[in-house]
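Let me begin by handing over the structure; questions about it come next.
All protein chains of the complex are present and in place, except for one that has been dropped.
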Amino acid sequence: MKTQEAIYQYCLRIADSNLILAQRLAEWCSRGPILEEDLAMTNISLDLFGQAETLYEYAATIKGDNATADSLAFLRVEREYFNRLITEQPNGDFAVTMVREVLFSAYQNHLYQALCKSNDEMFRGFAEKALKEVKYHLRHSSEWVIRLGGGTEESKVRSQAALNELWRFTVDMFEMDEVDEELISMGIAPDMKEINKSWMKTVTEVFTEAELHIPDLNNVIKGSNKGIHTEHLGHILSEMQYLQRAFPGATW
Amino acid sequence: MTDEQKLVHFQERIDAGEKIEPKDWMPEAYRKTLLRQISQHAHSEVIGMQPEGNWVLRAPSLRAKKILLAKIQDEGGHGLYLYSAAETFGIDRSEMIEQLQTGKAKYSSVFNYPTLNWADIGAIGWLVDGAAIVNQTMLAKCSFGPYARAMVRICKEEGFHQRQGYEIMAKMMAGTNEQKAMAQDAMNRWWWPSLMMFGPHDSSSAHTSESMKWKIKVESNDSLRQRFVNRTVEQAHHIGLTVPDLNLTYNKETRNWNFGDINWDEFWTVVNGNGPCNHQRIAHHIKYHREGEWVREAAVAFGKKQQKQNSLN
Partner (left out) sequence: MTEKSNQFPQWEVFIQAKNGGPYEHAGSVHATDKNMALQNARDIYTRRNEGRSLWVVQTDNIFSTTREEEAEFFDPAEDKIYRTPNFYKMPAGTTNL
């Protein structure tokens, strides 16, 4: 696999994850448990849309052919998205959203730290800026999970249920294929096995403090690197792409 | 001092342009009017998140998504500033929310109309926020300190809201025929409700004269409405939108755009709870407020545990 092609694919993986999670978080708009939390979740969503846009722009320059950040974001079909499966999972209750945020922002935190040392200048620049954002996301969600774990009996039960539900999607985040191999060999992207280790350490700390236990891994769902998704993604896309699809060629 | 003397002194302070602060003496009616008005304003910001939120997931570009989210976020933030201002009277937010949910407190009726196409997001920014800004610029000069200060902050932040709305309309008017039709459709549906935002005519407004005396308002409904119309009509024409008012004419002498009669029956129908979305908006608010109950309880419980721990250390 050529390096440029691998970089393109890698951009999509990260950008799609950000886009889809941003879209999910935006669903909380006017639905938060307190108004302050509406603002907090939309802030995270805004950061993620911004991160997605940066990487789509990079991907678009590699792709050429008049591709733009928007055409990549809005005009592909389900199997051409490579977001991590955890990002497309429904928001569920607030516990599900916050546990998902801990799992995913801890992952981004370690991934971006590694990308700060990438041989690719674009990735480096992206990661340095985005790292600050995801560190805050991790802080925000960790504090909430600790609050919920240590709050009431109900919040504890809900948080544990959320973790049990989402844990099956965590393996997918660290899957590697020929894209990773190429980029690892060029010193552009990290070995996900290493990221997995530091991620595990971080999330274990958070869940221990929240008095939640990490469940057994007896059901693993993966496939994002190949564009194999859960049934949820199609619905997210049909809503997100509605105007672009209904009025082809219009500019907004 | 007797209450009468206090009232005289209070009016002197108002007339001298002083700001009244929460702990100062004030007539009961002043307190009541402001509390009603500020909480209504706060609720309007919060309920206003719904019609716009309706399009957040369908916004047609990354840029549009970011702008709309940031805007809705501002509305939430403004709701919070205003709840804080109302709380200075000693009422708390949960009481205000209860009043909203039971229908005791109102919010701006304009949010009881549905957002049916993407241009509605443009129309809300341009017309609804445009009308709100005219009103809020006036309120920044009102006599109650916490409200005036919240308004200063809000006006500063809302600077971009109206522009982004107009930008959406302008882009669509420069686009395909379908886009133009959507923009005009939104204009037709939002124009009159925006004019109604300024409230009844001065002659039939229940609160106007006392509010003016106490500088809760410093300009009348009709004069604010006229200012809005004058500004907006030209903007509409500039991008090729038709104002849906056959009686609209320019008066060279007064330099005002004269406009047709407002349908006050419709206004009162919506104010009294029977607009297209009144039921939906409140039902939504109640649903998600209830769903968040366990989260709030958990946070309170956790906070208490932490406090206990801190006091043991």
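Chains: A and B, in written order; residue numbering restarts at 1 for each.
The rule we apply is simple: a residue touches a chain if its C-beta (ideal position, glycine included) is under 8 Å from a C-beta of that chain, and two chains touch if they have at least 3 such contacts.
On a predicted model such as this, the values are computed, not experimentally measured, just so you know.
Contact with the chain that does not appear here is found for just one residue of B:N54, B:S84 or B:S205, B:S84. If you put the hidden chain back, the residue from A:E36, A:E128, A:E178 or A:E194 that touches it is A:E36.
Here one chain is not drawn; of B:D24, B:E178 or B:E234, the residue touching it is B:D24. For subunit B, the residues touching the chain absent from view are 21, 23-24, 70, 73-74, 77, 80-81, 84, 87, 92-95, 153, 157, 296-297, 299-300, 302-303, 306. Interface residues of subunit A with the unshown chain, by the touch rule above, are 34, 36, 39-40, 43, 139-140, 143, 147.
The definition used in the following text is that only the chains that are shown with their structure count from here on.
Chain centres here are Cα averages; for subunit A and subunit B they lie 35 Å apart. Residue ranges on subunit A touching subunit B, taken from their complex, read 22-23, 26-27, 29-39, 42-43, 45-46, 49-50, 52-53, 56, 69-70, 73-74, 93-94, 146-148, 150-152, 154-155, 158, 239-240, 242-244, 247, 249-252. On subunit B, the positions that touch subunit A within their shared complex are 46, 49-50, 53, 56-62, 64-66, 69-70, 72-73, 76-77, 79-80, 83, 118, 168, 171-172, 175-176, 178-179, 284, 288, 291-299, 301-302, 305.
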